[in-house]
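Only one protein chain is missing; all other protein chains are in place.
Lettered A, B and C in written order, each chain numbered from 1.
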Amino acid sequence: MTNFLWQKANTSIDRKIMDFMAGEDIVLDRQLFVYDLRASAAHVKGLSRIKILSRSDADLILSELESLAAQFRSGSFELDERYEDGHSAIETYLTEKLGDLGKRVHTGRSRNDQVLVASRLLLKDRLHDLQMQCLKTASLCIERARETAKVPMPGYTHLQRAVVSSVGMWFASFAESFIDNARLAQDTYAWIDANPLGTAAGFGVNLPLDRQTTTDDLGFDRLQINPIYAQNSRGKFEIQVLTTFAQALADVRRFAWDLSLFSTAEFDFVSMPDRFMTGSSIMPNKRNPDLVELLRAAYPSVQAAIVELQSLLSLPSGYQRDLQNTKPPLLRGLQRGAAVMEIFPDLVASLQFNEDALAAAIEPSMHATDRAMELAASGVPFRNAYQRVMDEPDELGKRTAAHSIRDRVSPGACADLMLDELEERLEALRQ
Amino acid sequence: MTNFLWQKANTSIDRKIMDFMAGEDIVLDRQLFVYDLRASAAHVKGLSRIKILSRSDADLILSELESLAAQFRSGSFELDERYEDGHSAIETYLTEKLGDLGKRVHTGRSRNDQVLVASRLLLKDRLHDLQMQCLKTASLCIERARETAKVPMPGYTHLQRAVVSSVGMWFASFAESFIDNARLAQDTYAWIDANPLGTAAGFGVNLPLDRQTTTDDLGFDRLQINPIYAQNSRGKFEIQVLTTFAQALADVRRFAWDLSLFSTAEFDFVSMPDRFMTGSSIMPNKRNPDLVELLRAAYPSVQAAIVELQSLLSLPSGYQRDLQNTKPPLLRGLQRGAAVMEIFPDLVASLQFNEDALAAAIEPSMHATDRAMELAASGVPFRNAYQRVMDEPDELGKRTAAHSIRDRVSPGACADLMLDELEERLEALRQ
Amino acid sequence: MTNFLWQKANTSIDRKIMDFMAGEDIVLDRQLFVYDLRASAAHVKGLSRIKILSRSDADLILSELESLAAQFRSGSFELDERYEDGHSAIETYLTEKLGDLGKRVHTGRSRNDQVLVASRLLLKDRLHDLQMQCLKTASLCIERARETAKVPMPGYTHLQRAVVSSVGMWFASFAESFIDNARLAQDTYAWIDANPLGTAAGFGVNLPLDRQTTTDDLGFDRLQINPIYAQNSRGKFEIQVLTTFAQALADVRRFAWDLSLFSTAEFDFVSMPDRFMTGSSIMPNKRNPDLVELLRAAYPSVQAAIVELQSLLSLPSGYQRDLQNTKPPLLRGLQRGAAVMEIFPDLVASLQFNEDALAAAIEPSMHATDRAMELAASGVPFRNAYQRVMDEPDELGKRTAAHSIRDRVSPGACADLMLDELEERLEALRQ
Partner (left out) sequence: MTNFLWQKANTSIDRKIMDFMAGEDIVLDRQLFVYDLRASAAHVKGLSRIKILSRSDADLILSELESLAAQFRSGSFELDERYEDGHSAIETYLTEKLGDLGKRVHTGRSRNDQVLVASRLLLKDRLHDLQMQCLKTASLCIERARETAKVPMPGYTHLQRAVVSSVGMWFASFAESFIDNARLAQDTYAWIDANPLGTAAGFGVNLPLDRQTTTDDLGFDRLQINPIYAQNSRGKFEIQVLTTFAQALADVRRFAWDLSLFSTAEFDFVSMPDRFMTGSSIMPNKRNPDLVELLRAAYPSVQAAIVELQSLLSLPSGYQRDLQNTKPPLLRGLQRGAAVMEIFPDLVASLQFNEDALAAAIEPSMHATDRAMELAASGVPFRNAYQRVMDEPDELGKRTAAHSIRDRVSPGACADLMLDELEERLEALRQ
């Protein structure tokens, strides 16, 4: 049975209400627990530096924190409904092991800054992973763009065939997009890289906490100075992180939309290995691109998580219990985002293009723009060139997709995908 | 009557349908027009560099573009329903002035990259303004924090009186928040600072456009290389910009919530000048903080704009007409955001605090945490200290708010607001 | 220059702040003005019934209200920035015409219930129009389903060809959907059909207003009894109305998605008249289904309006100025919704199906499910039948689309579209 840190003698506790208030908190805290332990260790070292704890007492606590972390990782310590939350679990564990000394870990801090610092560390890890997966995706897209630079593909606007394009240009578009996504992950990482530990319940404490050393110890770039702001940043930073994930997932969604069309019988441009497909329980003839559809469907989950946080935060300054509800959307959104980004590069790598179908989809009229542009370059006003091309359809029949790709020389277009430049940008983000 | 660039002879045009399709586009383009003109000039110079236009022809066009910009600014040229959109207006104007030469401006570009580059320039300007207003706000908050550093104020959690805090700490929290907002504006500016001009309708052109020089000419930091990506970034970059504004507006919302409570008769902590207030049409006794409420209400408008873009972009690659609908939410969101940030510093500067009411709101029990912390620092386990404080209420009656503020020495708290450090961060963002 | 009802002598008014607070209110009030006038007339009659106004005074006012309505409709009275809002305009007009008597119109009411009642009347009108347009759409879909009941079309799941379907079944799906949408409009109409007039600023008044007769006079079904609830229903009812529009627009979006695919060169199932298409400014060969894309893009606008209201309403009871911001998203959402529903039936009516392309898209494997079902019906366990069908591909080659349509006899399927039943449901909603 849960024991509440704040519980006073003789206070009645209503189980139904407590369950409602706890929600799924303890389960979610499993994701935060190792970060909470790491921050607890830093806090203990900090207390030792200002002599609130003796060196030897601090070492005893640190040793137990390490042991708890090891047990949690191995599965021998389970974070479950015995505890109100992960924070209480740590204190309870230390007190069981060290008696009164264990209770001293909470000196100078509050659950409010505890959850903030643990979440902040988790966010940083997730953003770093996101950056790496975006770079991996971009790198694969560049590689595939090199292979397919000369493979013609219709270029669509309004889903109508417009001009000759290439598979390589299509892959390169996602390379650049995921490079930008990686950069955004890096920027967001830097933006949130501020340490809230030592702000307590939002008003600091009457102890000379050595917050700067704690900041260095935990690997934060800077101090989050103001205690009220530390509270007010809860949700604010989370929204920025989820928005960063959403940017990557929006590109996955677009990629999936393309594949969903390209893999229809009507387009027939691309095929995927069996492991990405499923069958139907009623239709023996079906082979369905379920994975592609589920990748497309991931974006709304993260979008919803963002909306939930945005709306939740219509509050005055300072901690309110509403903020507990930042956890479920945050962790759900991060998990969905991370799962998508882990699977996505594999899909990118495995696509097989049907060059015959792609070639067959190139029609003479798709050379009209090239032709108009040549006329315009030679001095015919573009609008007149535009009219003239329409009046001379035979001119277009003589052209080939290969020529169109070769001639599309504006920087970034089929003849000049600038893959080396993309690679340079990518490498700069690996540092 | 509108003349459509793409209109073929004998094509029937249905007015009702055309009106539906046009929407409010021409009105919105008024905000983009100067940027479109600037980008058009860069394009013309580019065409001249690759000899598509002679130097003298280019100069003629450039001179007319300048003239049009001047007329638009002075109001003598009106962008209205005579034109399908701003892009068409430019071409029509040039053709009227220069005949066939005017038509040549559209060589090597499309309305697709035209609207992209104009929007991109606008976004950069708005982000720069946002950064400046955030810094102005932060600067005022620091100044006010210095004035009010020793003015006690209850610190609330759950809207319940918790511990002694200070007006200075409250102002400093917003200082730090708006410094972070300014930094985010700067980061987002850098992230979108990529030139899409020269990508045409999303597939480049068969002309050796000198995109690098155009990029420099327009003051972009880098080329947006891939033409398909240029199209796919429409909405993607806009969401990031609106999210950046939303971060600032979320803090305005929180500030407004605080003021909304602090200005009730019950709290009575703060008053505002008459010009921020209104009366009631039915209740002669009322004096209402309407401005504060409208500042609070601005956030949902920007949130809605973000949601609209997020949902709209569930599309395959390449231009689709759906993207036209990115304009209204974008421009509406930017306008609302800019209007709020223009007014907000004035409110920050003008608040007057009622020190008597603030002092009266400090109760002895609000010293309990300080006392418990002292006991904990002296070696009593925090949980035990917590119990003991509750058992000795008289201890708390001896304490004063001034002492509590003086003793709250953890970095960032009342006794050490670290305003100089905040000022340094702020100055670093002014560059 | 605007004159404020609540303005006290010597109160400074800051123009910039006033402009920010006014927003686009006066422009939006043009949509509410006729309803405000109608409700004002009812209020005047009510005051006369309880002897606050003499019969003859009431008649004078009523006559001026009618005159103002006529002038507004004809355009000779313009609602513009001279007035703070539509409510003030009415009072100002009456006072100009009738002196002190004009001022008496505001007895017993507030702008708070004035805007509520005017909005409520507008919402009812819009819902009624929506219901009519949904029925018109459904009716056209039934008609088209009758014509095309036997025209084969591939049935897709996962955008993969699954089984034989028919154009008729596709049209009938939208018929049923829009019948449900019409019913929802009717339900929502009934749900909001409650009169808030007479609740003043949210606390009623110390006058024995005859609210029941006013309710009847304005054609409301019931009284909205509680004055606080009247205020709290602002936004609440609006969300429900916008959600109702969104349901219709979600089906338009789906229809548009289908058309967007069906009108690609790859599918080539459907064509639309020229008046629904546009060309490209750069690609002479293009003919683009812009209208379809803009219809698809309308949903996010209404979704955004809903989100804006949902988030805005995180407020305590009673009127707060935040509520003024319910107007822009509401009116924008309604306008977009109404515009879409006015154009949509025309598109439904004009689609032309390419029967050759549809027939060519039917492959033998699409008969596999029918065959498996026959085996299952004859006693083979479905899972075994499923396997057997895959092993006997030749069986499927013998079948035709016409037979498949004829045999699909489960109620609602190709052979039995139940159009008469749909028509009955439709007629029941015309009452």
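The definition used in the following text is that a contact is a pair of C-beta atoms (placed from the backbone, for glycine too) under 8 Å apart; a residue touches a chain by one contact, two chains touch by 3 or more.
Being a predicted model, the structure only gives us computed values, none of them experimental.
Q: Could you tell which one of C:R383, C:K398 or C:R430 touches the chain left off the display?
A: Counting the whole complex, the residue in contact with the absent chain is C:R383.
Q: Taking the entire complex into account, which one of C:F245, C:Y319 or C:F344 touches the absent chain?
A: The missing chain is touched by C:Y319.
Q: Extract the touching residues of chain C with respect to the undisplayed chain.
A: Interface residues of chain C facing the absent chain: 5, 8, 52, 91, 100-104, 106-108, 112, 155-159, 162-165, 169-170, 172-177, 180, 183-184, 187, 190-191, 198-209, 211-212, 223-230, 232-233, 236, 239-240, 243, 246-247, 250-251, 253-254, 257-258, 260-261, 296, 299, 303, 306-307, 310-311, 313-321, 369-370, 373-374, 376-377, 381-384, 390, 404, 407-414, 417-418, 421-422.
Q: So that we can see where the missing chain sits, which residues of chain B does it touch?
A: The list for chain B reads 157-163, 260-261, 263-267, 280, 282-290, 293, 307, 310-311, 314, 361, 363, 365-366, 368-369, 372, 386-387, 389-390.
Q: Need a quick check: the contact residues on chain A for the chain that isn't drawn.
A: 4-8, 11-14, 16-17, 20-21, 23, 87-88, 106, 109-112, 200-201, 260, 274-276, 278-283, 286, 288, 290-291, 293-294, 296-301, 303-305, 307-309, 311-312, 320-322, 324-325, 328-329, 339, 343
In this text, only the chains that are shown with their structure count from here on.
Q: Shared numbers divided by all numbers used: is that above or below half for chain B and chain C, i.e. same or different?
A: Same: most residue numbers at the chain B-chain C interface appear in both copies.
Q: Hey, which chain ends up farthest from chain A, C-alpha centres compared?
A: Taking each chain's C-alpha mean as its centre, the farthest from chain A is C.
Q: Comparing chain centres built from Cα atoms against the global Cα centre, which chain wins on proximity?
A: Of all chains shown, the one whose C-alpha centroid lies nearest the global centroid is B.
Q: Whole-Å distance, chain A centre to chain C centre, using C-alpha means?
A: Centres of chain A and chain C (C-alpha means) sit 36 Å apart.
Q: Counting only Cα atoms for the centres, state how far chain B is from chain C in Å.
A: It comes to 32 Å between the two C-alpha centres.
Q: In chain B, which residues are in touch with two or more of the other chains?
A: 5, 8, 106, 112, 200-201, 260, 296, 299, 303, 307, 311, 320-321
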